[in-house]
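All protein chains but one are shown at their positions in the complex.
Should a chain be cited, it is by its letter among A and B, assigned in written order, with residues numbered from 1 in that chain.
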Amino acid sequence: VTRVTLLTDFGTEDGYAAAMAGVVASASPDAVIDHASHAVAQGDVLGAALALSRYAGLYPEGTVHLVVVDPGVGTARRAIAARVDGRFYVAPDNGVLTRVLSEGTDRALVSIAVPDDLGVSPTFHGRDVFAPAAARLARGDALESLGSPLRDPVMLPLPEPERRGDCLKGEVIQVDRFGNLISNIPGRWLEKHMVQVAGMDAGPVRRTYADVAPGELVAVVGSLGLLEVSVRDGNAADRLGADRGAPVSADVPAGPDDGPR
Amino acid sequence: VTRVTLLTDFGTEDGYAAAMAGVVASASPDAVIDHASHAVAQGDVLGAALALSRYAGLYPEGTVHLVVVDPGVGTARRAIAARVDGRFYVAPDNGVLTRVLSEGTDRALVSIAVPDDLGVSPTFHGRDVFAPAAARLARGDALESLGSPLRDPVMLPLPEPERRGDCLKGEVIQVDRFGNLISNIPGRWLEKHMVQVAGMDAGPVRRTYADVAPGELVAVVGSLGLLEVSVRDGNAADRLGADRGAPVSADVPAGPDDGPR
Partner (left out) sequence: VTRVTLLTDFGTEDGYAAAMAGVVASASPDAVIDHASHAVAQGDVLGAALALSRYAGLYPEGTVHLVVVDPGVGTARRAIAARVDGRFYVAPDNGVLTRVLSEGTDRALVSIAVPDDLGVSPTFHGRDVFAPAAARLARGDALESLGSPLRDPVMLPLPEPERRGDCLKGEVIQVDRFGNLISNIPGRWLEKHMVQVAGMDAGPVRRTYADVAPGELVAVVGSLGLLEVSVRDGNAADRLGADRGAPVSADVPAGPDDGPR
């Protein structure tokens, strides 16, 4: 079974997402289609890049991940097909693969050759360019047969966290549906740190939400391996009025044996 | 692989959509179920008809498209099974197949024989009437075995566009999730026309959104082959306060060589 996952900001109600699925089904009759999500916020390339990185590598090798969050449809932006660690990706070249590409080790990329005007809608590349390319990969066509090598994919300028000794500075890079504030600070940097987000103390890094009382702020290392701040049984984004870009910091307070002797 | 797609206005959260999928899975164990959408606006038969026409024909022949947007459930309205150009359809007879039927060339329709009261919920025909019929088609039962021939399916009175010389008049028939205003004016009628929608100039027909600056109105021939008006990187419906029924017109302005000599 070859699986093709779809990730878009199309919603489902207008039939655009199903049109892509239909094209894949026709061109790759044995493919199993899995609608990962069509609920990405409109044009949110960074949000899609993070969502994709949550699941892409969990699918079996050979899976084709088709991603169409494409505010630049109709412009001259390129179309990418990629193979990263045994899985395939088809997407506009707008940075939506940033995390997948930066985390992967074995990578190959091509710029999808887009046929001339004939038959290709300049407003619906999802159906007319990306889905056919995904179907070809699902059928077993070689990546290299889809286009010419591409060496400089667009990468989103993800904010880099800073580390000066025990003092860590970063920011919120995503707010998920539960209102969890996901930062860019890697969990592996954290030891006995106390966390602050948007000017509020979130306490030490805990193992799980249940380590605080309901309604309290809690800092954990989340499922992406990044520092996250949540409210147990609540919504941290609403509570703190915090959104993408809100400052997150962590440091190790001086202990009783750290003072002058 | 036989695919069965589902299109409803049920949402997913109450389990109604999954109930239909379960019935199909039980009665047609090898069928691959594809949730096209359960997010059609409640009772929006026309919206469903347009969405369906975006994807139905893109699926392989033999696919069964199950459509339940059925504000008249429990009334005497008939239930339809149809074969159009090699694909199957199961739906209430309320016009939701209007576009598929009017665009198809090879058509056969039957009125699904609904068993007597026993075991059929008068409030959930999706589960009790339509899904079983779709499963039978997916299993390979002949269309004709599902009921008696039907020759007068309900067709929605879609507004007809007018054409007087170069002067085209139509209206918005759908607003999609992106706020694109989709008119009933066929793209093939358009040449050097200038477009107006809801009293605003939308300029000439462009090839793609990117032919105007961000934030500007742009007229294109969309993926349904119809004239659409959009705002690049924006929402035309919000911008113009326009909804279904808003007037759309197009004409060819007199050129410098068209004046008196």
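The working rule: a contact is a pair of C-beta atoms (placed from the backbone, for glycine too) under 8 Å apart; a residue touches a chain by one contact, two chains touch by 3 or more.
What you see is a predicted model; the values in this text were computed from it and never measured.
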{"item": "Residue of A:S53, A:T75 or A:S102 in touch with the missing chain, whole complex considered", "value": "A:S53"}
{"item": "Hidden partner chain, touching residue among B:D30, B:D106 or B:D152", "value": "B:D30"}
{"item": "Footprint left on chain B by the chain that the document does not show", "value": "10-19, 21-23, 25-26, 29-30, 32-33, 35, 42-43, 71-76, 121-124, 127"}
{"item": "Those residues of chain A which, in the complete complex, touch the missing chain", "value": "1, 3, 5, 7, 32, 34-41, 47, 50-60, 63, 174, 176-178, 207-211, 220, 222-223, 228, 233"}
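Quick note on the criterion: only the chains that are shown with their structure count from here on.
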{"item": "Distance between chain centroids, defined by C-alpha means - chain A, chain B (Å)", "value": "32"}
